[in-house]
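All protein chains but one are shown in place.
Chain lettering (A and B) follows the sequence in which the chains are written, and residue indices restart at 1 in each chain.
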Amino acid sequence: MSLAVRPEREIRPPAIQIRGVEKRFGDATAVAGIDLEIREGEFFSLLGPSGCGKTTLLRMMAGFETPTSGSVLIAGADMTAVPPYERPVNMMFQSYALFPHMNVADNVAFGLKQDKVPKAEIPKRVAEALDLVQMGDFAKRKPHQMSGGQRQRVALARCLVKRPKVVLLDEPLSALDKKLREKTQFELVNIQEKVGITFVMVTHDQEEAMTMSTRIAVMNAGRILQVGRPHEIYEYPTSRMVADFIGTANFFAGVVEDSQNGQVTFRAEGVAAPLVVAGNLAVGAHAAIMVRPEKIIMGREAPAGAINSVSGVVVEIAYLGDVSIYHVRLESGLVVLVTNANLRHSAEPAVTWDDRVHLSWHPGNAVLLP
Amino acid sequence: MRRSSSLITAMAFGYAFLYAPIVLLMVYSFNASREVSVWGGFSTKWYAELLDNDAYLNAAWLSLKIAATSATGALVLGTLAALVLVRFGRFSGRLLFNGLITAPLVMPEVILGLAMLLLFVALEDLIGWPDGRGFTTIAIAHTTIGMAYATVVVRSRLAQMDDSLEEAAMDLGARPAKVFFLITLPVIAPSLVAAWLLAFTLSLDDVVVAQFVSGPGSTTLPIEVFSSVRLGVSPQVNALGTIIVVVVAVIIGLATWLASRKKR
Partner (left out) sequence: MRVGGLRRDWGRRLVLAVPYLWLLVFFLAPLLIVGKISFSESRIGIPPYEPLLDWAEEGFAIIRATLQNYVLLFQDDLYVEAYVQSLTIAGISTLLCLLIGYPMALGIARAPEKSRGPLLLLVIVPFWTSFLIRVYSWMTILRDEGVLNHALMGLGLIDEPLVILNTDWAVYIGIVYSYLPFMVLPLYATLEKLDPTLLEAAADLGAKPIRAFWSVTLPLSLPGIVAGSLLVFVPAVGEYVIPNLLGGGDTQMLGKALWDVFAQTRDWPSAAALAVAMLVALVIPIALFQRIQTRMEEEGER
């Protein structure tokens, strides 16, 4: 999991405002009431499983779908009923949608021609846009003569050349293979920073969202579960669903035993000792504690004086190269996942199957979820 | 996948069955003997006779005019119908529309011909148009039949077309009508050519419907050929058939060559 946190900018005016937007197709509700504000210059991601409504939301920003209710504002102006060809946004399609009968230069020039940009200016702007995505040498190629990565760049240039207020990206990297995808992620971010245009990206790939975005909206079943910067979403999820969807998580369900000074003592099912975590909840409330596998310290000896300590037996080890994932079964039968970095070359892992181990974590590394 | 020898034999038989009559037709068009199936030496006299036969030439010219007109009409109507079926989703009357557009594909030609004729007679009775039968009535009948075939061809290409191409064009600022002419039409162009050629061929080939809706003085080539071969074997028809086969082969060869060159 890469967790490069991009610097937060100063608060800038909103580029897109979504106000109480709902979208129904017949009986099916695709988007169930969303309020959202995306600020200028952001690289904003809509993240969620397929069918969560993220693409429909994006298409309502582009103008391909009309909200059943609510409104869509772009740069402060109400665009709810404005057709796509009159909106100051441009979309990069999942299939890239390059016009097969036009060469690269004509594809990029298409939008400028529609805007009646003076003829003399078009070649210059097309060349600029193609240089920006390093496709200057490919102007005369046809789409079918290029690789997936090259097509992706042309599609981006075609969006950027119109200098839109917002660029919408629908799963922009899903058609590329893994290696190229990782390289392209950084390129896209660099280009976005260079041009300073707001990017809104739809993706189902959490790593992609984490790496590229300034902020992420996690969506499920037509609603936004949480909006935040990547590390906020990962470290401080506000719901089980978000914690579960982003990365891997251990959950301990139980009841709040004591709550004082912003600290909660928690009685978890299947865990002998009480658990301590930062938080504020009424005594007796049902809740859950979430701990990420890499936040757990594992050892053969019980740590001295440690709170949040449990013990169990290693039942499964998944060796992934950089890390190994240990499945530790507690006496109650509850299985806890622990990630350990493989820091040294060694044929044998330090801890192996059937070993009895002690697990502990710092109270600040766990999250209390209502 | 392994192909058994019996399958290959069956295929060879099938192809031989399809091509033997065509090959024989061409071979005997160069036969000096009037007796079509007895070889009497090489000769091109039937071609000379054919090119001297005004009835055939006039009929061929009329047929070509009708085919070009009706193919063009069928292409326009068929493209619109395909757009309706692929892009309009559900609308009231879709079921009837779909039924009407596919029915001519499977309707016996004699029924189509009779029905068209009765319509033209009734119309003439009612509003005085069409005035008599000939070019116009044949072209209308052929347009209607060709339209059904054109729709099938264009429809399947439209259905395969990536929706986002049109959306991208709109997103880049093109209005719907412009999107249609700048993006949709060029992208489906090969299917439009195929549809036009199909309608053209159907029209050029039709004898039954044309016989119903043609009038005096408007004899198409198939009608002319039909009336002469009914009476027996006619070597000029062999020559005519050979010319048609050669023209078709050249067109198909050209189209294949163009398509393969474009792919590269």
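By our rule, a residue touches a chain if its C-beta (ideal position, glycine included) is under 8 Å from a C-beta of that chain, and two chains touch if they have at least 3 such contacts.
Just so it is clear, the structure is predicted and the values come from calculations on it, not from any experiment.
S.K.: Of the residues B:Glu35, B:Asp52 or B:Asp131, I need the one that contacts the missing chain.
M.R.: Per the contact definition at the top, the residue touching the missing chain is B:Glu35.
S.K.: Kindly state which of the options B:Ile101, B:Ala168 or B:Leu192 is in contact with the chain not pictured.
M.R.: B:Ile101
S.K.: Spell out the interface residues on subunit B facing the chain that's missing from view.
M.R.: Subunit B touches the chain not shown through residues 1, 3-4, 7-8, 10-11, 13-15, 17-22, 24-25, 28, 35-38, 77-78, 80-81, 83-88, 91, 93, 97-111, 114-116, 118-119, 121-122, 125, 140-141, 143-144, 147, 155-156, 159-160, 166-167, 170, 176-177, 197, 201, 204-205, 207-208, 211-212, 222, 225-226, 229-230, 233, 237-238, 240-241, 244-245, 248-249, 252, 256.
Just so we're on the same page, only the chains that are shown with their structure count from here on.
S.K.: Let me have the rounded angstrom distance from the C-alpha centre of subunit A over to the C-alpha centre of subunit B, please.
M.R.: Subunit A and subunit B have C-alpha centres separated by 55 Å.
S.K.: So in the complex, the part of subunit B that touches subunit A is made up of which residues?
M.R.: Within the complex, subunit B touches subunit A at residues 162, 164-165, 167-175, 178, 182-183, 186-187, 189.
S.K.: Help me check something: in the complex, which residues belonging to subunit A touch subunit B?
M.R.: 62-64, 83-87, 89-91, 93-95, 97, 99-101, 110-111, 114-115, 158, 162
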